[in-house]
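Omission of a single protein chain aside, the complex is shown with its protein chains in their original locations.
Right, chain A next:
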Amino acid sequence: MPATMTSFLHPLLRRLCLGLLLGLMLQGAASAASEEQEIPLDHAPYRVNNVLALQNGARLFVNYCIGCHSAKYMRYESLRGIGLTDDQIQHNLMFGDAKIGDTMRVAMTPVQAEKWFGIDPPDLSIITKALASHRGSGTDYLYTYLRTFYRDDTRPTGWNNLVFPGVGMPNPLWMLQGERAANFQVGPDPADPAIKLKTFVGYTQLTKGSESTTEYDSTVADLVAYMQWMAEPDQLFRKRLGVIVLIFLGLFSFITWKLKSEYWKDVT
């Protein structure tokens, strides 16, 4: 059975893989030639303190992401931190024979991933921290990235992305968002007319998704909030504790200040 599966998938996947590799190789050259402009990142709403959003995000994450992406430092049991019981975690968010103390792994090995997709999908445990840059925070990047997929027949997967041109991943949430085409305007760079600038001007909705644009934005915000929470599950506790520590140190500073003044008032 596995053998037939492989032989059936093989030619397709090989094309996909070759296309991806070619795409990755051409990506640098293409962006240098057509000067596609970096689009500004949208600001992701902060929802790490919203348990319902985090729970919805966790549901989306296990349904749409961990088929390919691992979160190998994140234990399922840590989901207790967003108000879930062991029962809820086990029955609603875990598949296969994983145990509650396990981390979120994928069955696919890196070698298989390289072979099938041309790239090993990155681990998502701390992806929101890793993606921060001068352009914005990692959550802003993901929030924009997951909302700017468009159909592109020149790509081996049929998908492309405004934030990550030549992306290897097809839109995992396409059923929610629907399929869209992106419209570009090519014109001369005002600073240097010799350079052609490719500017994004808008989308055309090709097929309807199951969610409206507003609903979809909120869905992605929940998913991104979950990933932000997962990057450091203790972050809210850290801040709560920080308030207490700073109040203590404030009082302590007052006492040490008075103590110092008491001693030093004799020094003339």
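Here, contacts are C-beta pairs under 8 Å (C-beta built on N, C-alpha and C of every residue); 3 or more make two chains touch, one makes a residue touch a chain; residues count from 1.
The rule is simple: contacts and distances are computed from a predicted model.
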_Undepicted complex member, UniProt protein name, chosen from "MaoC family dehydratase", "Aspartyl/glutamyl-tRNA(Asn/Gln) amidotransferase subunit C", "Cytochrome b" or "CHAT domain-containing protein"_ = "Cytochrome b"
*asked:* Among A:39, A:68, A:126 or A:169, exactly one should touch the missing chain; which is it?
replied: A:126
_Which of A:118, A:138 or A:166 contacts the chain that the document leaves out_ = A:138
*asked:* Touching residues of chain A against the unshown chain: what are they?
replied: 72-75, 78, 122, 125-126, 129-133, 138, 232-234, 238-239, 241-243, 245-246, 249-250, 252-253, 256-257, 259-261, 263-265, 267-268
